[in-house]
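What you see is the complex with one protein chain gone and the rest in place.
Letters A, B and C mark the chains as written, and numbering starts fresh at 1 in each.
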Amino acid sequence: MNHDSWREVSAMATVYIPSLMRDLSGGQDKISVPGKTVAQVIEALDAVCPGVKARVADGNHLAPGVAVSVDGVIARLGLRAPVKAGSVLRFLPVIEGG
Amino acid sequence: MNAQANKPFTVVGERLPRYDGADKVTGKAIFGPDVALPGMLHGFILRSPHAHARILSIDTSRAEALPGVYAVVTAADLPPAESTDHRYAHDNTFAGDKVLYVGHAVAAVAARTPPIAEQAARLIEVEYEVLPAVTDVLEAMRDDAPILHDDMRTHSLAGRGDKPSNVASHFQQLKGDPARGFAEADVIIEREFHTATVHQGYIESHAALATWSDDGVLTVNTTTQGSFAFRDHLVWLLDLPMSKVRVIPTEVGGAFGGKNTSYLEVPAALLARKARRPVKITMPRPDVFLATGPSSGAFFRVKMGATRDGHITAAQAELCYAAGAYPGSPVGSGANVMFGPYVIPHGQVDGYDVVTNGPRVSSYRAPGGTPANFAAETVIDELAEKLGLDPIEFRLRNHAKEGDERIDGGTHGSIGGIEVLEAAQACDHYNAPLSGPNRGRGVAHAAWGNWGGRSSCTLSVNGDGTVSLVTSSVDLSGTRTTIAMQAAEALELPPERIRPSVGDTDNTGYADVSAGSRTTYATGIAAIQAAEDIIVQMEARAAALWDVPAERVTYARGVFASGTDQRFTFAELAEQVTGSGGSVSSIANVDVAEWGAGFSTHIADVEVDPETGKVTLLRYTVVQDVGQAVHPTMVEGQMQGGATQGIGWALYEGYAYNEQGQMLNANFLDYKIPTALDVPMIETVIVEVPYPKHPFGVRGVGEPPIVPPPAAIANAIYRAIDVRPTHLPMTPAHLLEKLGLIES
Amino acid sequence: MTNKTLISATINGEPVEFLCEPHQSLLECLRDILGLTGTKEGCNDGNCGACSVLLDGQLVNSCLVLGVEIQGRAVTTVEGLADWRGLHPIQQAFLEADGFQCGFCTPGILIATKALLDREPDPTEADIRAWLSGNLCRCTGYDKIVRAVQAAACRLYAECEVNV
Partner (left out) sequence: MRPFTYQAPTSVGEAVALLTEAKQGARPFAGGTDLLVQMRRGLFAPEMLVDVKRIPELNRIAFDPTEGLTIGAAVSCAWLCDHPAVRQHYPGLIDAASIIGGAAIQRRATLGGNLCNAAPSGDAISAMIVLDATATLAGPTGTRTVPVSEFCTAPGKTVLKPGEMLVSLHFPVPAPHTGARYLRFIPRGEMDIAVAGSGAWLALSDDGGTILGARIALAAVAPTPLWVKAASEMLTGTTPTEEVFTAAAAIAQEAARPISDVRGTVAQRRHLVGVLTRRALQGALQRAKGETCDD
């Protein structure tokens, strides 16, 4: 088990680190952190890779033009969106239907 | 009859008369500009003549003094804005301290007659300090460009910019190691493309009629793609309780994404409140071009590499999209369309959302997709040619399957792209001979993600066995019919038993805008769920009447049965329903989180006059996977209409600006949408790869067909006269430049 | 008050009287004075055809005709196509061929089709497309509109079978 084995593994969410943020994650493209909502996951991620929160969040909103998907589905609730154990999170550009 | 699902369909797949047909062929259908009320005043919006200027002062006194004028409003009449997004919407309703595009609304007047309102607007004195303007996306990105928003810094996941910029945001998608991918490639192509701003071109303009009741309830009749979206906009900008705002949608005379955004509703509401009279504003055609939401002009740099055996090893792209005065261009969805259909082991896409002195863009059918596909599919066509491969063969060899990972990190769901390409390869057009000088055949392929979203549908059983259907999904092109057909299929009733109608925000559940090719798909799912619930309720009523346990009652092909000899037809049971416990109705509210992408391959035959550069379309075919066609005639209509808009985008349409940022062609004479003479019959090949997450296999249909036309036509032009266009629209002048017959 | 003129004309076969000012177009008079909202405004400068009507049987854009010009003349709008017997064969053909989607350009195209078939009972596809080039449609791509006109021609001059 890697160094964060003390955390309860089942409550972990996997976050894909976008290329432009890998300067904060030491080049890692995936990191698992605990959290029941997107906001909590980002807080936990920021603890491991300081500076992440400032980039993806803007107060209690996501930064302009940024969306987040949980298990492949764009989270309409943004930071308040619920996150289950084993969920996969990705940061994506905002997309609209025509 | 389609035997995709476990049992053949009886209604889905039929070519039925549409429910809204009679009113539309007799002129009785009521559109936005057709609504009126006694005592109604007429509104007129004063718009900026400058593309970029500071507003020093606004004096409305002479306007207010003009006889027949009842109210004049400006930004001062709006509640103050809070967040940045709020301020942008606030300032785009009535300019704050700066006007950012020609046509930017500055004030509005309500008067007894339209001429008085217009004359009064001319009496409003606005003092401007004119600033330099920029409309081209690359110009706007330069360090020395005029800055639109002094407080704007470039947002990116790499951190926040440190100086004023017109680049609102930058995102990057990265997969694998592009440098290594290009090193493995035998052939590499790198090209640049410029595409013009285009407009949705709906023939019905915008119109809004606002009325306040004496107890403070605002009612707005308007032509919109989403009554709830417009209600939310009114609530947000006027700071009103949601329950006191009612939006009633009229018939919509074409929208294509351009009526997702509210332009006249807030001004009309402000005027009506101040004048204490109903106020109606209709938008003149020039203002529709100048001040609504076109689709982004853009710049692309595309680089792709492939091995001699025809496998793409790497792809890289930069997309710069002009958003207009406020951020929010569709560069994100453009990026996803770019290399969407293909497996790219090493890929990188950088997208830039750039503000310019133009109207803030809105959605236009597969927003951002068409220009991105033009860039990518031109380079793919060139790669195939350099490798000596048939264009469709090369695309098939690199095509993604379900589960493959995209450059943006997502994975493909159930997709029918390969089946579509194979159907195109086998179709009559692709195998027909094409001879004669300066003629060529081109192909292009595209995927569009489509959308699910929130929908609501209410079914009510009537005493005669008919069923009333009410949905909040505005019907842009026939979805009343396609939703009613899905309800009829689920209820196992003849379609004429269903009467569908579109409700408003006071009598239906919440719905997202009718956009993203979602309405037949997602609202259909709501209709089916409501239908299943109706059957359960009716089975319970039958059980009660027969005094048997509900589990014993079955329903099939319109007949309830108790397992013994007791039987009711749907109508027989319906007649007794009101007497046995009150009416039966059901409302289904859904938020559909997953949906099936739509793939579309187009084939174009063109002839080019080598002396004038004029392109003539000889033949055009659309091949598209629709999952399951609910109403084949309407599916063909979407394929033909979408393709023709794409053809306009390819050959004729584009905003022309002068140095001062003024649009030179804000009319249907010089903003040229295709006429009946400019396109041949559009042949259609419907492919059906059912999408498993819809009960009948339905996929979105509306947006995919607008994406491939520019690339298909560009590739056909190349085979006709041996030049590859790199600019949209591919005007005769552009082709003469490419042919070296005139200098650019 | 402004200088209004009393106009008496025949609209859809019925005598009509109304007051209008010289600068008001026939389109404005039909829609805002007479309440006939079937005729639509798409551009108000003669470029889209949504306001097409028949003036003494001739196809015109009603946005470029003045209301005062129709003194003593006859106008036919989309509301005048159907009669007590039901829909006009052209309307029936468009319904069956699904020759429309949003329906906003449809009134103008139905009127233009009547003017064409009055003049040329058996038009070729090229004739139809040239004749309708002044009626812009953004939804259909024109394919099913052209087929609807062909079907209407057959229905009216019934010596060919309807192949919609």
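Keep this in mind: a contact is a pair of C-beta atoms (placed from the backbone, for glycine too) under 8 Å apart; a residue touches a chain by one contact, two chains touch by 3 or more.
Computed from a prediction, not measured in an experiment: that's the story for all the values here.
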Displayed partners of the chain not shown (whole complex): B, C
Hidden partner chain, touching residue among B:Leu56, B:Ala550 or B:Leu669: B:Leu669
Absent-chain contact - pick from B:Leu240, B:Ala656 or B:Met681: B:Ala656
Residues from chain C at the interface with the omitted partner, ascending: 2-3, 5, 21-23, 25, 44-47, 49, 52, 58-61, 64-66, 68-69, 71, 112, 115-116, 129-135
Interface with the unshown chain - residue positions in chain B: 115, 611-612, 614, 651-652, 656, 664-665, 669-670, 672, 674-675, 677-678, 731-733, 736, 741-743
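Quick note on the criterion: only the chains that are shown with their structure count from here on.
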Category of the chain touch graph - line, ring, star, complete, other: line
Chain of greatest Cα-centre distance to chain C: A
Pair of chains with maximal C-beta contact number: B-C
Where chain A and chain C are represented by their mean Cα positions, the distance between them in whole Å: 59
Numbers and ranges of chain B residues touching at least 2 other chains: 256
Sites on chain A at which at least two other chains make contact: none
Interface residues, chain C side, partner chain B - complex: 23, 31-32, 36-45, 47-48, 50, 77-79, 81-82, 87, 91, 94-96, 98, 100-107, 110, 125, 128-130, 132-146
Complex contact set, residues of chain A against chain B: 16, 18-21, 23, 51, 54-56, 61, 63-66, 69, 72-73, 76, 90-98
Residues of chain B defined as touching chain C within the complex: 15, 17-18, 20-31, 33-34, 36, 115, 200-205, 251-256, 282, 284-285, 476-478, 633-634, 636-637, 640-645, 667-669, 673-677, 679, 681-682
